[in-house]
Structure formats: structure tokens, C-alpha cells
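In this view, the complex is presented without one of its protein chains, the others remaining in place.
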Amino acid sequence: MDDLNTVIGLQKSLRNGQVSSKEITQDYLKRIRSRDKQINSFINLNHEVSIGQAEIADKMIAKGKATALTGIPIAHKDIFCTKHLPTTCGSKMLENFIAPYDATVISKLENAGAVLLGKTNMDEFAMGSSNETSYFGPVHNPWNPSCVPGGSSGGSAAAVAANLAPCATGTDTGGSIRQPASFCGLTGLKPTYGTVSRYGMIAYASSLDQAGPICHNAEDAGILYSFMLGFDPKDSTSIASEKYFFALENNKNASKFENLTIGLPKIGFQTSELDTALSEIQRVLEGLGHKFVEIELPNIEASIPSYYVIASAEASTNLSRYDGVRFGYRCEAPKNLQDLYVRTRSEGFGEEVKRRILTGTYALSVGYFDQYYLKAQKVRRLIARDFQTAFADVDLILTPTTPSTAFELEALVDNPIEMYQQDIFTVPVNLAGLPAISIPCGFRNEMPIGAQFIADAFNEDLLISVSREFQKVTDFHNRIPSSSR
Amino acid sequence: MTGMKIDLNHISALSLLSLDPASYEKIEKDLSEILLLVDKMNTIDTQHVEPMTHPHDGFQRLRDDVVLEEVDLHETQKSAPKTDQGYYLVPKVIE
Partner (left out) sequence: MSWQSVIGLEIHVQLLTASKIFSAADNTYGGAPNSKACPIDLGLPGVLPVLNESAVKMAIKFGLAIGAKINQESIFDRKNYFYPDLPKGYQISQFEKPIVGEGKVTIDSDSGEKTSIRITRAHLEEDAGKSTHDMFENETAIDLNRTGTPLLEIVSEPDLRSAKDAATYFRTIQELVKYLKICDGDLSRGSMRCDANVSIRKSDATEFGERTEIKNINSFRFVEQAINSEIQRQIEVLEAGGRIERETRLFDEVKNETRSMRSKEASQDYRYFPDPDLLPLRISDELITEIKAKLPELPDQKKERFIKDMKLDEYNAGLLCKDIDLASFFEAVVKQCGEPKMAANWLITELLAKINREEISVEYSPISPSMLGEVIKKIKDDTLSSKTAKTLFESLWNEPGDPNERIKSLGLEQIDDSSALEEVVNKVIKKNSDQVEQLKNGKTKVLGYLVGQIMKETSGKANPKKVNELIRTILEL
């Protein structure tokens, strides 16, 4: 892989004075302009402002005041509010919405000196697994443009895979970082719930959403994560305790990462193409000194229904604020208040969003609350307990990230149930609030296959470390789609 | 409760969504299928299990009672569809 594609590589070149941030940024912008028409990964570009940011970064580097991210261009999923660029959330509802404030994640990365290239395409309001529900058109997988890149952070993943950004941010509610990372041959980390602030991150499902990095490799992901995490007083669900300590450089407890016991859960959905890839990764890890055991996650199959009820319920109310009164889309010439609300919402939201609002409203409604919402919450606790039981015996859990490689565009658009089943490996992790990472572990028909590691809460360092180890002795993560060269 | 028919009219009224009559049937079908999927949860015994709203134990932090937000009306209203003298405007509500 061209050194100029990764954060680590760019960092080196910047520090050596081989190239300036301004030059790097201009290169990316040029590539975006020429290639993104085929991929559609960006919704809005930051043009001159990014050049300005790059120039400031160059000055900081010259002064010796650079951080690990200074001067590095980054693409942000269009779900993070930015003050000077629209934040659309992939929706007509917010097509021209300009927030009066920056999300905490945006501020943190800007303060670290990262250069904001633009906002990336995504499934509308983060609801989807293929980036086909965006108002701004579907995103195409750089490995095969007739395939989906995954969702909902499809734009971010496609941009990085297509070499239109060295790294990107995404959000993950049921797999929306890990699945696109898997489909695009990238490394995507969904951190422990509460370690990255949700302030300014447009809410889909509040108790499940987490922001995280999508990068070419684990080292880059670790760097990006270290700048994203941290207690935020503006987010009540942000964790303030010293319970977690994320250290990439200072592996004080190096033995923590050796001779790991890795659990393999028995989950249905295994297909032959994945079995091969998984056996490969198993072989490599055993070679590195780790061992494997079978584990049970007895309630795991109930995680899809539990997830859909909880996520839809929370989303149905999180989206009540979109009413055409204070911001966002408003229908033409509303006749009365009812008309304003109903037409604004019906015209502003896409089909999948409406479907989930209806499901969520139903699950919370009188007569159905106990059977759906309350039941889903109880199942959630059982799933969380299953993981706790497992982690008493293992350090990590390994699963495929997705049941298949990237499917074709429109293949599942009319089949929401089958689309939902895509998330079987990723969703349980969000329910339990645990961290998980997806890394490329093979190819089938030239399409990337992703493997997922799950760790107990606050063990991101373990995830990064084992992924890094694997990536030292393999080079799946270094392969680039031919269109990106 | 398999084969439960959702009262789509009622639910869409509660959500303030109007459904295109052409897609009404499809949405009904989709929702019934989702409910079938969801009914799978009923096979699990959750009799003595506490519901889980948040993935981690923790209690609400309290904020010091200090005024910190300075409101810049120009900023907060820059994406507002219709305002007048600082008010947000909606079609007249008759009570």
C-alpha cells in the first residue's frame, strides 16, 4: 500500500517534510472531484476551508506542535453536526440544515489538527445496512460498483477504500461501522458505549449509537479513536470513570495481549464462504500463540428482534422533532398545523425511516408496550449477561462480521427482513454496549471478507492490539481496489 | 400473537405520517413480517429479568446550576423555515 494512504504513512511524510498538508489535501480533493461521481461517497465538500485548515496544520508542524493527527485529512459521516457545512444525515429533511454548533467529535478532531475534507453519504438517519436509503443516492462499493458498500456509514467506508480520504468517522448502532468496513476491506472500530461523546451526533437509537473510526488498518483506527474518546459533560451517557484507560503506545501490561483465549460462538448463519476465511484467521492467530474455545451465546438469535424493537422505539421518538417548525424541510403552503406536520414528515422522510418510525410507535403504544418494548429490554439484559458469562472464560470473541460479502445494489431493497438479518453478528454487541472491531481477513470473488473481534467493555486496546498483530503477518488490509490505484 | 394486524391508520396518525395509498399494502405487509420476526422473542423466558435501558450501570450526573449558554438568535434561527421578530411561525392554531 502506498504510504500516502494511511494515517501513519501520511504522518511520517508530513514530519519528514516530504509533503505538506496543503498538498495532501489538494490531492484528495482532486481525486474526489474526478472519481466520486462513480462512487457518490461525499455529500458536501469542505473546499477552501479545508485548504485553510491544512495551511494552519502545516504551520503547527513547522513549529513542532503537531499531534498524531495534525494535517491529516479526514472525512466525517454526515451525521455529525458542523457549524459551517450542512449536516444532512442523508435525508431530504435536513438537506439545507446548518447547525449552530459543532459536534463534540468534530471539535475534538479539529482541535487535534485534522483537516475536514467533507461530509460523507449515509443511509438516511443511519437506518440501513447498504447505503441505499440516502436521499442523495446510493453509494457504490469501490471493489465492485454494482455492489453496496454497506451501511449506514457506507460513504465513509467507500471514501477510504477508494482512496478519497485516508480515514473517516462513522457511527454504529447495529453494525453501521463494522459492516461497511467488512464490505470495503477496511478496519472499523465500534467502541464501548459511552466512551465517545454523542453530543452533536444526530440520534438514531440513543442507547445503542456510538461513533468510531473507519481506517485502512488497526494502528490508524487506534490513533483516531484516541482522539475521539473522552468524557463530555454535555452527554449524560458519557462515561466519566477511570474505569477505562486506552493506551496504544504504552502497553504497560504487555502480557495482557499475549496467549489470548478466543471464543467461537455457535451461531447459525455460517456459510461456506465465511467458514474458509474464518478458519484462515484462526490458523494465523493460533500461530501467534492464541488459542480457541467454543462458547455459547444462548440468546443471540433473539438479538435481532430485540434490537429492532429497541432501536425503532427510540428512533421513533428521536425523530419527532422533525416537524418543519424550527429547522429543516417544510412542506409548501401548509393549510393548517396538522397539514404542516403530516406533509413535512411524509415528504421529508424516506420509506425505511417511515417504516422504523411506525414499528417503533407501535412497540411503544398502549396495549403493545409490555409485549414488545419491555420484552425487548429484558431480552437485551439476557444477551448482555450471555457476553459476561463468556468473558469469564475468554478474552475475545471471534465471529464473521457479516453473513456474506457485499451484495448487489437493490438486491435486498424490497426485502427488509432479509436486510435486517445481515446484522446478526453485529447487533448483539450494541445491545450489550461492548466494543468490537472488524478487520479484513480474506477475499472471495475479489470481494473483501471481514472478521469481527468482540471484547469486554473498555478493552479497545485488546482489540487494536490483536488486530495489529494479525495485520503484521497478513496483508489483506493492504489490498486496494483496482479503481483506487 | 402471530398474524397480528397493525392498525396502520392509528399508528400513522400517532406518528404524524401519511402513507401513500399505493404503498399502503406493502408497508402493512412489511410491518407484519417485522412483527413475525419480533415474535421470536416470545420463545425466551424473561420472567424474572429486569429490563435494560442502558448497557452499563450508572447514575445520572448532576449539572451545576449556572447559566453557560449564550443564545445567538441569528445562529440558532439560521435554518428556520419561517420566523418573524424572533418568533417561529406555524399556520394558525385554533383551539
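Observations, loosely collected:
Chains here go by letter, A and B, matching the order in which they are written, and residues are numbered from 1 within each.
As a convention for this text, contacts are C-beta pairs under 8 Å (C-beta built on N, C-alpha and C of every residue); 3 or more make two chains touch, one makes a residue touch a chain.
Note that the coordinates shown come from a computational prediction; the quantities given were computed from them, not determined experimentally.
Within the full complex, the residue among A:85, A:114 or A:203 touching the omitted chain is A:203. Checked against the hidden chain, the listed residues A:42, A:307 or A:327 yield one contact partner: A:327. Contact residues of chain B toward the unshown chain are 14, 16, 53-54, 58-69, 71, 73, 76-77, 82, 84-95. Mapped onto chain A, contacts with the missing chain fall at residues 80-81, 87, 89, 94, 97, 99-101, 103, 198-203, 205-207, 233-237, 313-314, 317, 320-321, 323, 325-327, 337, 341, 361, 364-366, 369, 373.
By our rule, only the chains that are shown with their structure count from here on.
Of all residues in chain A, only 96-100, 193-194, 207, 233, 236-237, 239-240, 299, 301-302, 304-306, 308-309, 316, 323-328, 330, 334-343, 345-346, 349, 351, 354-355, 357-359, 361-363, 365, 371-372, 374-382, 384, 416-417, 420, 431-434, 457 touch chain B in the complex they form.
Residues 1, 6, 8, 11-12, 14-19, 23, 27, 30-31, 33-34, 37-44, 46, 49-56, 58, 60-61, 63, 72, 75-82, 88, 90-93 of chain B touch chain A in their complex.
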